[in-house]
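One structure follows; several queries about it will come next.
Here's a slice of the assembly, chains where they normally sit.
Just so it is clear, A, B and C label the chains in written order, and each chain counts residues from 1 on its own.
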Amino acid sequence: MTQTATATSSTIPERMRASVLNGVKTLNIEQVPTPPMASDEVLVEVAAVGVCGSDTHYYRHGRIGEFVVTGPLILGHELSGRIVAVGAEVPQSRIGERVAIEPQKNCRRCRECRAGRYNLCPNMEFYATPPIDGAFAQYCVIRTEFAHRVPDSISDEAAALLEPLSVAITTMRKAGVTPGSSMLIAGAGPIGIICAQTARAFGAAEIIVTDLVPERRDRALNYGATRVLDPVQTDVATAGLDVNAFVDATGAPPAVMSGIKAVRPAGTAVLVGVGFSEMPLPVEHIQNLEITVTGIFRYTDTWPAGIHLVASGAVDLDSLVTGRFGLERADEALESDVDPTSLKSVVYPNGLR
Amino acid sequence: MTQTATATSSTIPERMRASVLNGVKTLNIEQVPTPPMASDEVLVEVAAVGVCGSDTHYYRHGRIGEFVVTGPLILGHELSGRIVAVGAEVPQSRIGERVAIEPQKNCRRCRECRAGRYNLCPNMEFYATPPIDGAFAQYCVIRTEFAHRVPDSISDEAAALLEPLSVAITTMRKAGVTPGSSMLIAGAGPIGIICAQTARAFGAAEIIVTDLVPERRDRALNYGATRVLDPVQTDVATAGLDVNAFVDATGAPPAVMSGIKAVRPAGTAVLVGVGFSEMPLPVEHIQNLEITVTGIFRYTDTWPAGIHLVASGAVDLDSLVTGRFGLERADEALESDVDPTSLKSVVYPNGLR
Amino acid sequence: MTQTATATSSTIPERMRASVLNGVKTLNIEQVPTPPMASDEVLVEVAAVGVCGSDTHYYRHGRIGEFVVTGPLILGHELSGRIVAVGAEVPQSRIGERVAIEPQKNCRRCRECRAGRYNLCPNMEFYATPPIDGAFAQYCVIRTEFAHRVPDSISDEAAALLEPLSVAITTMRKAGVTPGSSMLIAGAGPIGIICAQTARAFGAAEIIVTDLVPERRDRALNYGATRVLDPVQTDVATAGLDVNAFVDATGAPPAVMSGIKAVRPAGTAVLVGVGFSEMPLPVEHIQNLEITVTGIFRYTDTWPAGIHLVASGAVDLDSLVTGRFGLERADEALESDVDPTSLKSVVYPNGLR
């Protein structure tokens, strides 16, 4: 792939405004080069960028596990925008499309890519994962197949939040949720709430959500939960929940331990919440009931499903937005999770709409 | 099912010799009633019974986790024999058949049974699991469909050891082993050795076996291992093994931890070894590589496959027998595992052949 | 199972009214013995019975393929009712429950039953399949696990129609429908319409329904179809539909041929419509695109999912009822399909409600 872009719009500036992470809790607005576009890529004018826990973690700690920020980095990987230029191999007709971005660039050649597991490509370049820049900027580039057209009925914010919805879709697929399934979801934060909605859209009949915070439990009832539990009051492990699938959206060892114990024979546990390298798991229960435990890492082929779920009204992403910020206030957006009732902050690199 | 058996052989005595566990390390030869046979069952004159680690554990400790011996119990669940009588619903022509016994009796009605997962039936009556008697006795009964005919080319001992082979077959199915797969197996005891052979029979190209004992590692090379490792010398987690599947046949936390870390993206870990209720697992690795971790609990529909593997010569069970004991020496058989190079002891309730 | 029922209600008469098929197009109201109940069965006072195409076919032709009516037969296998007595093994507390009936009795022991495919049990006794009687009668018996409790929010009619809904659920499972899938359904009769609704409930994004009759196409748009096609006007095979799955609900060779050709690479075709023993299929297309073609035969484990789909409002069965008949008018119900715009007739063996 040659790096000689065929920009087709005369209005693309050579430099753009970006919010650059220059150190722990150090964000600066800078003029940086507009990224070059390969022949199979498109240039996207960024509309809205959701703030993810991983963005906040890089901002606060400069690393996530093995991924370490060693130079200036642009954060943000949940985004929507509009195609303003296309590479030589991409039809000109794509210019002007409103798109949601699948923020990954896999090598296409390795064992994992050849097997259709491009999310596990060891050569992956993923937005806002050091040293790859993300989307707290006016423009970004992405391969044409990962710029997913969205209908006008989907807002910029919802289009951006198709990224966490993709996490939830992947989770439901791994959990094997089908109409009539029963689910336990630990955690009523953004991922837990989106998972609850997605479980409902996949047809789950029983969706039990646990959270320590009453307000968050209440909120879950508006987003698909058929029942909420305070894990301090109810011992999830012994309450006879007997669910087909457990999804952990906390990363907290007690939630994981008790949640797996709530799974029925031949059921599944999907660990989505992160934070620990190792964790004690109930292996005897896993063995005696032949439970499957797995995790998810990003996604493959989820945007089309997500677009349908949002466009059909099965999943509501718009009402999850609890904070809106211009690019210059990206730091506030990244700090907004200190309020446990906040769900999703959105940054608008080209100005609030 | 009425309990009025239609015994079809006049030679069946009303009482039989059995080795009864009457307390920790307390085995007595007793005359006990020959078990009654239901109309869909057959009565089997027991030929050979393999000694399993669970038999030894009940013998030494009187319990395994939640399963507690509270009264007299006949041990032994790996067995072969000859049908000597049949219930009213079973064809008379079965009398005289040499059979290998699938030692379980499920309820046939519950959710798990209806779904084909009869091994997970909550109403299961399993041989030698309190309070259900096993096969250290002259006779036992089993439903006709779980008395699997074996050809003359399969010895009594091999027919008995189709039970641990069934564990290995279930493990390979769960591990998704197909021709060309690469495997890591921790532990070169009876299950590890049978798993290595079964992996080879399933077509695995690379079968790496770890064990702390040099003699056991050497032995593994005779039973399918393509490579053996001393886990003290080689850090399995970081040696780049990159296997499709890991099978733990040790139950030892360090083996499980390092073994899972040796699995490639989208691979599988099957925990067969037991002993701990909880155990730390490498959740970050599981998540980032989307590894599937599960366990096995007994088996469904494995005897036909096992009979083929043994009859075709793909798996050798006969040479695994390192000790032979009459019923009166069942205690010695149960103690024989103190020698780390012993593999399988066999008890002959109707006399050594 | 002994046939000594433990009737627990003194009001059960020894004989009951039934509509008996005594020859082609010969239905008579007769007093017949109330069926005996086994210890694991329940006696159900029948509320509503849907008329299926197979009932009509037996009524008109006295056979369906290899299944031949050779004596008096009670038709009807889509039914709901109320438990009025229970066998000795069934909790008394079930008496009074409103239930939907899964009208099959499998042997529980054969290879298929053990594997969880009880629908394929060669020893199956299925309602209204000669010589097994069905539900055009005041009472019927069924094993307790196949009498599925329904909430009050589900009407008698909808509870009866959980049977064809089960056909649709099985079809969607076989077709692999998940959120975002695209579907082609040939035929807008009862099964096609229920399949369209079920596809929507499973999350299908595109649901194309074909039918020769304009009124039926229009109706499909009210039941989940996102697009309808007249197969005379549009060549389905070459229209570039590129669907994940094709469902045939016609049994008509041209619909099957063109429908399979509309399936994308690695997609699935499920043949639900019956009538031909053999049929030409596009094998080159099947081969070059690695399409999977299969059929369905009844169902396993679908009622719980169906109850959820109806109770949640995702599937509407009530409005499908286009005719209501007392038992004495069962013949009219069976003939009602001569009107192509009729969908479902319901018979009430204990009187119209």
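Methods note: a residue touches a chain if its C-beta (ideal position, glycine included) is under 8 Å from a C-beta of that chain, and two chains touch if they have at least 3 such contacts.
Here the structure is a predicted model, which means the values were calculated and not measured.
Peer 1: Please state how many copies of the single repeated sequence make up the complete complex in this structure file, given that 3 appear here.
Peer 2: 4
By definition in this document, only the chains that are shown with their structure count from here on.
Peer 1: Which chains, taken as a pair, are joined by the highest number of C-beta contacts?
Peer 2: By number of C-beta pairs in contact, the leading chain pair is A-B.
Peer 1: So, comparing C-alpha centroids, which chain is the farthest one from subunit A?
Peer 2: B
Peer 1: If you average the Cα atoms of subunit A and of subunit C to get two centres, how far apart are those centres in Å?
Peer 2: Centres of subunit A and subunit C (C-alpha means) sit 41 Å apart.
Peer 1: From the C-alpha centre of subunit B to that of subunit C, how far is it in Å?
Peer 2: Chain centroid spacing, subunit B to subunit C, equals 43 Å.
Peer 1: Find every residue in subunit A that makes contact with two or more other chains and list them.
Peer 2: none
Peer 1: Where on subunit C does subunit A make contact in their complex?
Peer 2: It comes out as residues 169, 173, 178-180, 201-203, 205, 304-309, 312, 314.
Peer 1: Which residues, counting only subunit B, touch subunit C once they are in their complex?
Peer 2: 1-2, 40, 108-109, 113-118, 143, 145, 300-301
Peer 1: Would you tell me which residues of subunit B are touching subunit A in their complex?
Peer 2: Contact set of subunit B toward subunit A: 65, 112, 115, 117, 119-120, 122, 174, 256-257, 265-266, 271, 274, 276-297.
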